[in-house]
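All protein chains but one are shown in place.
Then we have chain A:
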Amino acid sequence: MIDEKTLQEHLLATAAEQDDLLPRDLADDLAAGRRRLLRHRLATGAAALLTTGAVLAATLGVTGALHQAKPEEVAPAKPQQVQATTDLDTVITGLLTKHFDPGEQHLGYGLRPFKLVTRTGYRGTLREVHWGAKGDWRAGALKVGLFNSTKPDEQRCGSYYERFPKPLICKPVTLPNGRTAELGRQGGKAELRYVQPSGDIVYVAVDPSTFGDGSRMGITDAKLFAFATDPALVLPEVTSAQREAADLLTGHLPVASQIDAAALKILGGDLRPLDILRDYPGECSFRMDWLKAGVKSRIEFGVTPRPIAGTCSDLFRTPTCTKIADAELYERTTSAFGIRFTEYGATRRTPDGHRVWVLVTYTAAKRPPTGITQQQLLAVLARPELELR
């Protein structure tokens, strides 16, 4: 018969094989927990004044108001554009939870945020979220969009199910607020498209059968109407500077391989690209892990176009930057998480006025002796590959 002790040893060996895969920073877990807590409070109505004020402020584009409402800022600091994206995600996921899943038992938002995408004639966000039920964590799905488009049939009602054997027929309905929307309903399946008084469009498709039986999602017409007309559901405006910055990025971004090559030339070692953040208004950054001599560094490279470049202090949310030649440096250690974080960054203006920057983070009280030096950061920043083409 199988030996229990041997089984235990093999279970441990098998489980440990994946320890180094998909590394995750403690800061990310903490930030995710805080977002979840905020959604929870939105859903339960606790701290209503605080959160409602913060949400309205955030959706009106007053970035930073949400963070002031939080009792404590998330550290380490991130460049402002990234945080603004998180705000939009927080607002939408909070409202989805509030209207469709107040018990927080079903909706799974995964890792990808609702991000504000801008392109010619379009500003908005659209993505799917999972709906889990007992026995199947992806029993259903919601496709949710909030956008403004010059195309009148952008994400039209009925588009989700048009390839299905029985497409939904959308018809005009009058909402409790007296305005009209388009609604298609077939049992648990539904699609709603609502034009807000602002002209922005709310789109929701309810798919109860992505996998298995998710027919008990319970997303009624009334819940859809309440979500679509929630006054907190506001598409942030893109400022003229952001718009100009986004235009500057279009077609001129360095590609990931160029960033990797620039980093490798200076740093050597083993680079593991994690993700690329782009398409936000004026935002583009590349995150990667750098491994050398047993030390892992989290590095983020970014390019911020001239109209929204700001200062070093703006970028890193720090009161002090140290100027060295044509670059500026900053370094900070924080113990906000019980664990010490050390982060340091460097930035410089390119001859065209754009700002290139690099940010390094360690989960440690100080920079490891074999970690990336400030001189290396400055050398990376000087690489032409990082500049807009």
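Here are a few things to note about the model shown:
Assume contacts are C-beta pairs under 8 Å (C-beta built on N, C-alpha and C of every residue); 3 or more make two chains touch, one makes a residue touch a chain; residues count from 1.
We adopt the following convention: contacts and distances are computed from a predicted model.
Per the UniProt record, the absent chain's protein name among "Sulfite oxidase-like oxidoreductase", "RNA polymerase sigma-70 factor (Sigma-E family)", "Xanthine dehydrogenase D subunit" or "Branched-chain amino acid ABC transporter permease" is "RNA polymerase sigma-70 factor (Sigma-E family)". Within the complete assembly, A:Leu37 is the residue of A:Leu37, A:Ile324 or A:Ala365 that touches the hidden chain. In the full complex, chain A touches the omitted chain through residues 1-4, 6-8, 10-12, 14-19, 21-22, 24, 26, 29-30, 32-37, 40, 70-72, 104, 108, 110-111, 132, 134-138, 211-212, 336-339.
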